[in-house]
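Just dropping this structure here.
Of the protein chains in this complex, one is absent; all others appear in place.
Naming follows writing order (A, B and C), and every chain is counted from residue 1.
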């Protein structure tokens, strides 16, 4: 079944929040996401009453998520397959910025005080999106190069299921459940696999980026809104420990952790497990081949947990 | 007011769970904690119906916590002062162990796969607690030294408030809200200060250790049960960012993060802030003095976030 | 001038060892390298008397280097430009292996003891190099996929100058001076720029890899021998702090450090410096552009220092 879903509620956490829709394995959802600060395709801010709120606590109103979608038949110990069928940018602007205590070459994560240096100054960057030609344009008034055009490659910054142990975290944190991985690999044509930790899976997503470099080093990408089409399937009785991805060329695993080396290790060890358990490689031969043909991509090094995606070319699978 | 509180419910998360008791600033609570696996002073396991449960998710039933205690008048932006007046061990045994994929010299944290080595073997260690003489005794059948007696120094392994952003995590994770810091500094005579992130603060605690070395390197301490007496006060309008501690000799800050160096930085930078904002030190003079007289203590390097406590001797305060 | 140089001496360190040849800016050197264990194009081990030796110390006889080449006119504060004009594999085999305490998913670096796990078992892998078709072939007797063919992409694993402060290190360690970076970017067609720390620069190189994945995760690549053609130029009065690289598509910087995140930071901050000082970008605009179009590549995460290469596409330069 195909659902055209118009969000009326946005959450700032991954977890078993009240579902916005129940769907079944095999269904498709077409919906729209807002940007990381909550602006929609018209540049209108989502009104506060449509966002997750609590009068007794402080919410960090970043990365509003569409969902959670409750998937009927998804049980603990299953795997949720989410095919990203389409990502269509629906706005002609994107923003980016430099923030005082955020980004890879200062204190990295908001709320940490690690330095005695004065904080960075705030800078806001406006990008124009030429959707017809799939190009992002920025003016650089203070540089010799005054204007730059870059190709867009839209992807979903935040996508995941309810985390293990029923915990609920800010949508800025990625983990075993996916989340705010900010990996350019979560793009149109990729199928993602998530572990189902909670009955119903509780799939949520948002924070589409029109383009981004490796590591998301300034802390943000070309932040914008989009229409997203996802097809969801439940793989019964299949247990995985970390998000897996697949496109035409690669099988991939996402490791989300800190320090960076731990994210790197998680992604690669899980990928070796995958090669062994599903493709019949012996453990040390899998390590050898991955050592010589594997590539990896650093998604973000700014969020509360970093992201590394380890990639194995499908052409070497049996 | 002084409450003698008998727990009838244990939670596995820090956060705004349904409060077990409402108290006011200035009140004292006397209660009992169970050990990290849920065994009480009689060696009886807490029955499952008394623990946090959900039929739709998997709970990690470790570190059952007493609480949360809702503190009337504690608002966002206040500080909660918790004086540890007494910790009385109430059982003559404690356990410890080596686990296959847990501990500082293997994969550290459960649920991470970082290594291709075979996992460690499981080993269980039984300690006898001579409460009269405050001594822990262990048999070491495979070593030249056949028996060892060590002094006990009981402390609360897990103590904290509801975290920022309303998130709820496993009780194994420490953070800005305190939590499973496993620091020997959270002992009798110490007053802890927590940021109030949620109205009511939602204080929870448990996981008393009879003794522990720096870093909790095998992954666990002398795990046991205890009677704990805490006096709680609300400091209105005082904002702190990380847990602070104070005993007769030191003011201290706990940094809970990964990698270890980040926990170290957080603890020290917040301690410098404290010296500047409350004790009138100029920033660089505070750094200089802390550089020359400060000490620090590594609480744990095995939990999902590590703990470092930075210490400044009170005798150097104005 | 073009030198056809036949090595008669191999060093295991980067530094001001007795030069094997003096050349001038603009000269080209054609020479041959041996593999990481010292085997040449005939599969013959370099005799011990041709390697750096000392009767009073232990040398780690890994990564024998050709050179050092003393470059006339290269002074402290200059930059040495080394164009990799050709890398021709000259042997039909390469080896790889798994070692007990070496590699990304065990203790990483030889000589460190970080784990209580039993070490990995030793495994040796033989690759056949089909030089005509530029293909590497491996038999995988224990896997379902019995044989694999991969494209070769030869590069120089170890290349660098004498380090700062006159120190001499094992050739296994990369640093500001280049060294054993094990980055696939040091390939035919790339020009490398090294800071000149010592009069004469003392260029050395070796350890050609026929192919390798990102991170060199098992600890070694397709280790083999090669004929290498380098053109050397001195850029007078130009100071750089870390190795820079340039090919047809990218300007790049290599960061060599530990932890991995520090290598990442070094590479990117130096690349921003480059964009600002030579291409007229304002600092925050440089950060913004690099954030959105930059890519990075992890060279090794197994050597005493790790390697990250940050890349900026030349098409966005003014």
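Please note the rule applied: a residue touches a chain if its C-beta (ideal position, glycine included) is under 8 Å from a C-beta of that chain, and two chains touch if they have at least 3 such contacts.
These numbers come from a predicted model, not from an experiment.
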Options B:30, B:88, B:110 or B:261, residue touching the unrepresented chain: B:261
Sole contact to the chain not displayed, among B:31, B:104 or B:190: B:104
Full-complex contact with the absent chain, from C:35, C:176, C:214 or C:303: C:176
Touch list for chain C against the chain that is not drawn: 12-13, 16, 54-60, 76, 111-116, 162, 164-170, 176, 197-200, 241, 257-259, 262, 265-266, 269-270, 272-273, 283, 287
Absent chain, residues of chain B that touch it: 96, 98, 103-105, 121, 123, 125, 136, 138, 140, 142-145, 148, 150, 211-222, 259-261, 264-265, 268-269, 272, 279-282, 284-296, 298, 301, 306, 316-318
Residue ranges of chain A at the interface with the undisplayed chain: 103, 105-106, 114-120, 259
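We take it that only the chains that are shown with their structure count from here on.
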Chain with minimal offset from the mean of all protein Cα atoms: A
Distance-maximising chain from chain B - centres being C-alpha averages: C
Copies chain B and chain A - interface residue numbers shared by over half, same or different: same
Two chains sharing the most C-beta contacts: A-C
Averaged-CA centre spacing for the pair chain B and chain A, given as whole angstrom: 33
Between chain B and chain C, centroid-to-centroid distance (C-alpha), Å: 47
Numbers and ranges of chain A residues touching at least 2 other chains: 259, 265, 269, 272, 287
